[in-house]
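A single protein chain has been omitted from the complex, and every remaining protein chain is retained in its original position.
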Amino acid sequence: MKLIYKAPETFTKKPTTYCPGCTHGVAHRIIAELLEEMDLVKKAVIIWPVGCAVFGYDFIDTDAAVAAHGRACAMATGVKRAHPESFVITYQGDGDLASIGMAETVHAAARGELITTIFINNGNFGMTGGQMAPTTLIGQVTTTSPYGRKPEVNGFPIHVAEMLATLDGPAYIARASLDSPQHINQAKNFIRKAFKAQLLGLGYSLVELVSTCPTNWKMTPVEALERVRREVLPVFPIGEFRVVKGVE
Amino acid sequence: MGERLLMKGAEALAEAAIRAGAQIFFGYPITPQNETPEYFSRRMPELGRKYVQAESEVASINMVYGAASTGTRVITSSSSPGISLMQEGFSYIGNSNVPCVVVNVMRGGPGLGNIAPAQGDYFQATKGGGHGDYHSIVLAPHTVQEQCDLMYDAFELAEKYRIMVVVLSDGLLGQMMEPVEFKDWVDVSKLKTPDWAIVGKGDRPRNLITSFELDPEGLEKMNLALQEKYKKIAENETRYELYMMDDAEYALTGFGTVARIMKTTVKMLREKGIKAGLIRPITVWPFPYKVYEDFADKVKFFLDVEMNEGQMLEDVKLGVNGKKPVIFYGRFGGVVPTAEEIYKQFRLHLGGC
Partner (left out) sequence: MEPKVIIDEERCKSCGLCVSVCPKQVLRISNKINLKGYHPVELFDNEGCISCGFCYIICPDKAIVEVRRPEKVGV
């Protein structure tokens, strides 16, 4: 028998604490695969968020820290500037990166910090029970937008990848989706480029991963994937929004 | 030891930090310490060290948290409103057991206040402005020279106990110019990455820096470990200065700039034959309660003077424990009391004695 796929060692000795069908596990696995393929496991420092992924350090086996809510990009800046030989990743959700942490995210990107951010966009604050987030869609019902998100009351969702791509500091900004095996493979390729941007010292890198939250979306995992295709990707399209020379 | 340089406090403290081994500075402009980030921005590249201007004090303290987690000598500096923004970070750092140094050049408050010197952040520094049961070591210099000397202690204490050390300065100490002599340069080549640091696991099991523990009994254990640490620090690192207290019948007390002014008041009183002395805490956390307990048996009353509503006053009273009167005199808003003013206050109370 020829081995086609084998789950990486670096990905989780413990069963994950994520809900059934939550795509956090998929994101973790492709990151772990890349760290092994690119021989970065020993150098990696991952800064985990406040959110469902707060326990991520138990699922990807590298040096790690848990940052204050929203502050991962600032904490990562501290680690990378103090110890540039480390390979520094932040892993953040919508609330962490785009709500409370927006300033730290934008400025780390603007400064071109040599860190890589993995941004999990699932349209709500998952851990705390499904409140509205900066990426919640117009009309989407959440626990703090029970009548559906209305622009006149709650404003509009933020397109983080497109927004950060307007800055000069980033070397690679992309959005991928975890809704199908094909898109997951594409996501892994995008993250590989993001890692390359850090390794080559070209600038800040971020990959936004459109993800599901079956529990708070109140659907089955399979229905959640379908919702991503039907409702989310039209608003948050897949793409590479900033690619500087050397990253391709 | 060597040359004496005439330097502004805000710059001298930066030079001292650099000679004490600071590898990286994160900060944001705020008066009355703008000269500090400016000085670091100029000096750090000269020595191949690092300077990053953060987008806010919130970002600064989290960058400090990150660098501290790698075991690197890191420092930030700010003033009262900026220090308020850092409180979340202080609490996280407190429960993460990582070393760092933070300078607070206190200014008038509350709110935006003004840019004049004040001492209104004593509670915030010593009783914890951030949430939860954590403490930082708080050093309170009273001269530009002492501020420089204490910078060396700050980094050593931070690393010895894996704790934040706050250097509690004020606008006067930040803006005044005084001759200073720096201690020898710390040999930074001797500084090693600690085995708990997060720098990439290499061949060892991974390290984790966190302040989070979901299980209540687990979090209690973490807290008890912190309390043990604080007990050890209180036993070994409490510092204070006694000025003319040997035969004193009256004790003046204060910290920082005001204590310095009160040394003049003590001399004025002595000239009049009044046996006054000064008790000056150097560590306001851990606070030298025992000194007050001991002198309460010897003196007739204590006069505590601060540029606030009476913050260190509460610790003084705890130490004195009701044995003798503790009188307070305070100024607000950045008004600095004069030696004569304090002398008059003292005479006022002496009258009633």
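Labels A and B are assigned to the chains in the order they are written; within every chain, residues are numbered from 1.
Rule of thumb we're sticking to: contacts are C-beta pairs under 8 Å (C-beta built on N, C-alpha and C of every residue); 3 or more make two chains touch, one makes a residue touch a chain.
Worth saying up front: this structure is predicted, and the values here are computed from it rather than measured.
Looking at the complex as a whole, the chain kept out of the display touches A. Touch with the chain that is not drawn comes from one residue among A:25, A:157 or A:170, which is A:25.
In the full complex, chain A contacts the hidden chain through residues 1-7, 11-12, 15-16, 18-26, 28-29, 180-181, 184-185, 214, 220-222, 225.
We take it that only the chains that are shown with their structure count from here on.
The touching residues of chain B, counted against chain A in their complex, run 23-24, 26, 50, 52, 54-56, 58-60, 62-70, 72, 74, 88-89, 92, 96, 198-203, 206-212. On the chain A side of its complex with chain B, the touching residues are 41-45, 47, 54, 57, 61-68, 71, 74-83, 85-87, 103-104, 107, 111.
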